[in-house]
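This report refers to the structure that appears directly beneath it.
Missing here: one protein chain of the complex. Every other protein chain is in place.
Labels A, B and C are assigned to the chains in the order they are written; within every chain, residues are numbered from 1.
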Amino acid sequence: MADPIQAVPTPGSGAHAHGGESHIASDPHHVHVVPMKILVGVFALLLVLTVLTVAVTMVDFGRTANVWLALGIAVAKAAAVALYFMHLRWDSPFNGLILISALFFVALFIGVVVLDAKEYYINYQPPITQSPQ
Amino acid sequence: MAVYAPAPGAATHEPHPRGDNYLTHSRGIMSWLFSLDHKRIGIMYMMGILASFFVGGVFAVLLRTELLTPGPTFSSSREAAWNFYNHTFTLHGAVMVFLFIIPAIPAILGNFVLPIMLGAKDVAFPRLNLLSLWCWFGGAIFFSYVLLGGILVAAGLDPKYVPGGFGLDTGWTFYTPYSTARATDGTIAALLGVFVLGFSSILTGVNFIATIHMLRPRGMTWFRMPLFLWALYGTAVIQLLATPVLAITGLLLLAERLLGIGIFDPALGGDPILYQHFFWFYSHPAVYIMILPAMGVISEVISAHSRKHIFGYNFIAYSSIAIALLSFLVWGHHMFASGQSPLANAVFSLFTFSVAIPSAIKVFNWVSTMYKGDIRFTTPMICAMSFLVLFTFGGLTGLFLGALSNNIHVRGTYFIVAHFHYVMVGSVLFAFLAGMYHWWPKMFGRMTNIFWGNVGAITLLIGFNLTFFIQFIAGSLGMPRRYATYPEHFTIYHQISTIGSYVMAAGLILLFLNLLHSLLRGKAAPANPWGANTLDWHCASPPPHDNFPVEPVAGDPYDMKAWKWDEPTQQWVLDEDRAKTVAGTEPTIHHH
Amino acid sequence: MLKLSRTIAFSLPEQASTVAPDVDWLFHFILWTTVFFCILIFVLMLVFAIKYRHRPERGDESPSPGHNTALELTWTIVPTIIVLLIFFYGFRGYLDMSVVPPNSYDIQVKSWMWNWGFIYPNGHVDSELHIPKDQPVRLVLTSDDVIHSFYVPAFRIQKFTVPGRYNRIWVQATEAGEFPIYCAEYCGLNHSEMEAKVVVHETREEFDRWLEVASNPEMQPDFHPVKAGAQLAQARGCLQCHTTDGTASTGPTWLNLFGSQRTFTDGTSAVADEDYIRESIFYPARRITQGYPNTMPSYLGVLRDREVDWLIAYLKDISEHHQGDPTAPAAAKAVQAQPPPQ
Partner (left out) sequence: MSELVDKQRAAVAEMGDTFSPKRDHHVHPPHLAHHFDTPEQQFSSGKLGMWAFLATELLMFGGLFCAYGVYRHNHPEVFMYAHHYLSTFWGAVNTVILISSSFTMAWGVRCAQLGETRKLVILLALTLLGGFGFMIIKGIEYAEKYQHDVWIGAGNMYHKNYHGDHLPQEPPANQPDPTMDLSGQRAEGEPFASPAAEARGAVGGAGMAFEAGRPVPHDPNLPSPAAEGPQRLRRFGPEWIDPHAGTGDEARIRPTQVIPAGLAPDVVHQHEMELAYAQLPEFERDRISTFFSIYFVMTGLHGIHVLVGMGLIAWVLFRAWGGEFGPAYFAPVDLVGLYWHLVDLIWIFLFPLLYLIH
């Protein structure tokens, strides 16, 4: 839950403080412009990580290790995109909360189902087919 | 996309004289179909949803009649009779769940009431709102197609003339592999319908969350929000997080059926239990999409018609959110007998019980709200009290099903049928009716006839218990559900149940005729017929096109004393001074 | 009398398994909890409704509490304790159901639309579940087509039969007698007729005797190869694909099949004699009758030679191309007449 006060818009003051067109043209303080430096930096980082993720598959760290490594890199890339390209870093924290909770529920879903996945084929037997001889 | 920043030039109807209301301020069918007014959208939802409720009800009566005797009732051949029954109970379930119960309260009452209660001019994204209405109708069209095809084929039309399939005999749960390998092709159309309806639900959720966050006027802090809004907020959260999984489940099921992708169909190496996980991850929270708004309505109605401040506001508010979140941790309790690991079963059983607690909190608080009240036996109040009875019983019988060892015995029997009808139908339906009768004057500016309303409600209550209480007994004796025929010694239960269903139908007809009557003959309603203090009662009935000419200032929503009964005018009038003192100050209700 | 008592009492089916008493105890515990709270809520509600109903003469100055933390905590904590208790007993009971005792007797349960098949350790397939009393029996469940649910109310046990996997439950009967088996998961057209019965034998010896006789029809007093063949066709599911009334199904009908001229997918043809029947039971894929799919499984190593002989005898009996021996028909027709095992 976002902090009530923060979440309550104050429309009166809104229209009050800078009513009409005038303020619109002037700098909109609710906007954060991402510096070019950061954009380029993030872009470079993403490219590097892409190369890295391909590279690590060439090396064998053991099956599970490789999976987690690949996922780790993917998470890092995703975080970079979300924080900087998607402005989350400067955005209202509640939007971040939405993303986090969405990921939490995805994790919950996958977690529980995969936790139980072993049950499914633990006693699997191939369908027996005829032997034409 | 345009909805984020509605551009000018979207005017859909003529300018109009002042002083009229949302019903009259513009004319013509187009002014409705393309209206961005949340109130009109709510009304259009009402028409569609009530229509599908009627269809679902007809199916209910038909299938109960089929069960009047163990043998075939409607047709001479057993096969035809069983087929008829299977299609009927499936369509009854699918129509009622997807087209009626899930959207009923959020889409009708939520759309109409939420912005007014909040003190806003509209929902955050009016166009998205309209889109979700269209999505609903889109989904409804798919179902109508399935329905029509089924009827035509039953009437002897050659199935090959019904492209995309006819009828639906999978049960509303679409369990694989039956739905992928065996059932009629109506499954395909139905799944598309479910998919589209899912979008309607998601868009509504997005809208409500954004509205409640961004459009609260001065003074409307989180803890001055009426509890109905808290409930809708919780509902929206579930709609957002659960419905997409239903969408993807539907897509995978379609792909499985049309292409044979081998994810759910064991014949191709798929896993039917995985499907059940997918399905229930949505469909259990969906149960709370149904019941949460109902609880919200009850909070409003009981407090308003007892003329009494709601008891334990914070606990009710928090319990709504708690239920919304916990509802995601319990889906596995639909699969206790499916071969899920005992560990998972134990965990799911535990969480299932945890949901019982916030529900119990709510019930106790509602009852305490009546304490020292000034109770009016209006139709909404009668419905709300019926809700208390049915929800208490429905909820408590959930304990049998939550308990693992008992669940194994009663799952898949009439016990579970009775249980979820008490919760999903008994409770939600009565809450829905309570809400309809509570806000009807606001919607149409007409009062309803209290006497006939109460008669209808009580008839419905009796009929309901007649129909479903007996099913608990049949179920605990081991009468499996979805049976077109049954062992002789269960006949008596089924007959009582069937008679009950007729009584229910009578009660419902009475209730809706009464609403119709009020439209035509009902006496004009004042702005605040109940003397309630939530903002929706501060604007005229019916509300003007943009709700509040002057932005309202929110006070304590349950401060009934703010309204005094004025003998000469026979109306509730706002006690200005008191309203002022409360407004703008922090609500006193939550520090204790 | 029993019927009457059932129709009026909120009761449970007869207890016929070791787990049933626990389940029922918990059931009644929850039942009385429910009754208590329902009455509590209803009474409070009605009392308030009547006591505080609107009366014009009474002004609305009555002080009305909006909150009471002590109360809130009470009705948060008390229900918590109760549900935790219920969870505990429910879980304990469930463990008893799912942990199979080591010395249990294995029977495999097969389900298909809309029949049950029970496969005993000696390979005998029967349409009824027979188990000895006071002996833990492990049931290994699977399905051939869609999901079904094996449900025996008297035993308080239920489990899905899922295609592509095996589910397990166990039961130890405490009562001799016959109890109904239902399918409790919707499985299509005749779901409601997918019933079978479980027969609990008083002693292990009695059960073994039954199994021996059942798996060796010769030992039955009124044994006749034609009748045995008919029963076999029933129990082994032959009649799922082969009709005996002349209508075509997944496989060719058996009526008048024996001795008839068969044409195969490879263009060749032959008369359906004993050799052909035998071959198509053991090596179905070798010669496929035209117009029929190559889906019949091989019964090599499944059917014993004399069982095949009985089937052939049965086929002869229902074929006009072969003048069967006069003693047979009555017996066979009798078997044919009876509906599939319920």
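Criterion: contacts are C-beta pairs under 8 Å (C-beta built on N, C-alpha and C of every residue); 3 or more make two chains touch, one makes a residue touch a chain.
The structure presented is a predicted model; accordingly, all values stated were derived computationally and were not measured.
Remark: the omitted chain is touched by one listed residue; of B:Asp20, B:Glu79 or B:Asp566 this is B:Glu79. Residue in contact with the omitted chain (choice from C:Pro13, C:Gly93, C:Gly117 or C:Pro153): C:Gly117. Listed for chain A, the residues touching the missing chain in the whole complex are 9, 11-12, 14-16, 19-21, 24-25, 27-28, 30-31, 33-34, 36, 39, 42-43, 46-47, 50, 53-54, 57, 60, 63, 66-67, 70-71, 73-74, 77-78, 81-82, 84-87, 91-92, 94-95, 98-99, 101-103, 105-106, 109-110, 113-114, 117-118, 120-121, 124-133.
In the full complex, chain B makes contact with the omitted chain through residues 1-16, 18, 25-26, 36-37, 79, 115, 120-126, 128, 177, 180-185, 202, 205-207, 209-210, 213-215, 240-245, 247-249, 251-252, 255-263, 265, 267-271, 274, 277-278, 545-546, 549-551.
The working rule: only the chains that are shown with their structure count from here on.
Geometrically, the chain at the heart of the complex, using CA-atom means, is B.
Remark: chain B and chain C have CA centroids separated by 37 Å (rounded to whole angstrom).
If you average the Cα atoms of chain A and of chain B, the two centres end up 33 Å apart.
The set of chain A residues that touch two or more partner chains comprises 120-121. Residue positions of chain C touching 2 or more other chains, listed in rising order: 164-165.
Of all residues in chain A, only 1-2, 4-5, 7-12, 94, 101-102, 105, 108-109, 112-113, 115-116, 118-121 touch chain B in the complex they form. Chain B makes touch with chain C in their complex at residues 79, 82-83, 86, 169, 171, 175-178, 181-183, 266-267, 269-273, 306-315, 336-339, 342, 345-346, 349-350, 353-354, 356-357, 360-361, 363-365, 367-368, 370-377, 385, 388-389, 392-393, 396-397, 399-400, 402-409, 411-413, 472-473, 476-478, 480-487, 489, 492-493, 558, 560-561, 589, 592.
Of all residues in chain B, only 213-218, 220-223, 241, 245, 271, 273-274, 277, 281, 321, 328-329, 332, 339-341, 344, 551 touch chain A in the complex they form.
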